[in-house]
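All protein chains but one are shown in place.
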Amino acid sequence: MAKRVREEEIFPRNPNKTYGLMELVKGSSPRVDRGPEDMVSAWPHLLIREALLFAATFLVILALSVWCVPPLEKQADATKPPNPAKAPWYFLGLQELVSYDAFWGGLGIPGLVIVGLMAIPYLDRHHSGIGRWFARSRTTAVTLFTVLFVIPTIVLIILGTYFRGPNWGFYPPWGMPVEPQ
Amino acid sequence: MSINYEREKQELTRRNFVSLSGWSIFTLGLLGAGGLFARFFWPNVRYGPPSKFSIGKPGNYPDGAQQTFIDQKVSVIRHGSNIGAISLVCKHLGCTVAPSATGYDCPCHGSKYDAIGQVTHGPAQANLDWFGISLLPSGDLQVDKSDIRTVSAYYGVK
Partner (left out) sequence: MSVQTTEPKAGPPDPKPGIGAWGKLSRAIYRQAPEVFDNLRQLPYNLYKSIYRTTAFPKTERERSEAFFNSFLLHIQPAKIEKHALRFNYTFGLGLISFYLFLLLTVSGILLMFFYVPSVEQAYNRMLDLRSSVSYGMILRGMHFWSANCMIGAVFFHMCRVFYTGAYKPPREFNWVIGVLLFVLTLVLGFTGYLLPWDQLAFWAITVGANIAGKADYVSDHLAMIPGVPNMHMGVMMKNALLGGDTVGQEALIRFYVLHVALLPSILFFLIVIHFWRIRKDGGISSPKESPE
């Protein structure tokens, strides 16, 4: 009640006005219900981090392009497919699937995966564990995503990259036959 | 006339229905126009090599011969008095198969075919195409790659 009186003294209610003082909050930030101590100015705290991240990204890419020359194979020849004919690494998981069944591996399963990924936030709406890595309340979701999406993606890419040789046969990386040129 | 704004925000009132219909017609019109232009991506005339090519006189092929026309991706075989033209394009995903001891092998995903193009090992699920052969007035044989046949569609040499 004492507080109320003080507010009225500072900012008397005027029935002719459509606005009025609602509440007094301590602090220098206009956001309420949140301690201002959790907020910092984006200048310079955010900006300097962004600049550093850009510098790091740029330097890594520049170093890679100076020291690791991108591959260029022989000119395209429609009569001689290389053996094995491999796509870039990020499609080798798909190529591995395709080698079992062309439609399901190339269109069916990838299409279902994309639709499934898009559906995730509409199926899992439980408001818990936001903002933490591997929150304990989300163990099921984390396990499902890892087992159904992350691990298969990585395993298929590794299989296609290191375990497939001539005629798309299965070879261990240490026993990979050298292609006769 | 008073308008119930709360109701207008959510429900399909007559007013909202008219508005929705208008926008639907507008969208349909746009989609229709877009659909017309989509046809643009399937040209009526194709660039590319002609589908017909000559493989020479039947006499050039002794019994049991197998000759590869790699530029055309066609293999020509002769059994007795029959000549056949087999496509070398894998039925799995379009790589060029290579003649091998057992028939034809695909380097891309490991499909195998026998000597007349029947699939013996997956992932391919269909036999290699055969092409129609005809006799030109000059006495040469001509393979037509647009004339797709099934296995053992031989051309009989008289």
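Chains here go by letter, A and B, matching the order in which they are written, and residues are numbered from 1 within each.
The rule is short, and it goes like this: a contact is a pair of C-beta atoms (placed from the backbone, for glycine too) under 8 Å apart; a residue touches a chain by one contact, two chains touch by 3 or more.
The shown structure was predicted, so the numbers you read here are calculated from the model rather than taken from an experiment.
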Worksheet item: Which one, A:L62, A:L112 or A:V147, makes contact with the chain that was left out?
Response: A:L62
Worksheet entry | Omitted-chain contact residue, chosen from A:Y19, A:F134 or A:W174 | A:F134
Item to complete: Touching the hidden chain in the full complex, which residues of chain B are there? Just list them.
Response: 41-43, 46-48, 92-95, 108
Worksheet item: Contacts of chain A with the missing chain: which residues?
Response: 28-29, 31, 34, 38-47, 49-50, 53-54, 57-58, 60-62, 64-66, 68-78, 80-82, 85-91, 94-95, 98, 102-103, 106-108, 114, 117-118, 120-122, 124-138, 141-142, 145, 150, 153
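Methods note: only the chains that are shown with their structure count from here on.
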Fill in: chain A and chain B, separation of their C-alpha mean positions in angstrom
38
Worksheet item: Inside the complex, what are the residues of chain A that reach chain B?
Response: 78-85, 95, 98-102, 106, 166-169
Discussion item. Quick check on the complex: what are the chain B residues that touch chain A?
Written reply: 70-71, 73, 92-93, 95-96, 105-110, 123, 125
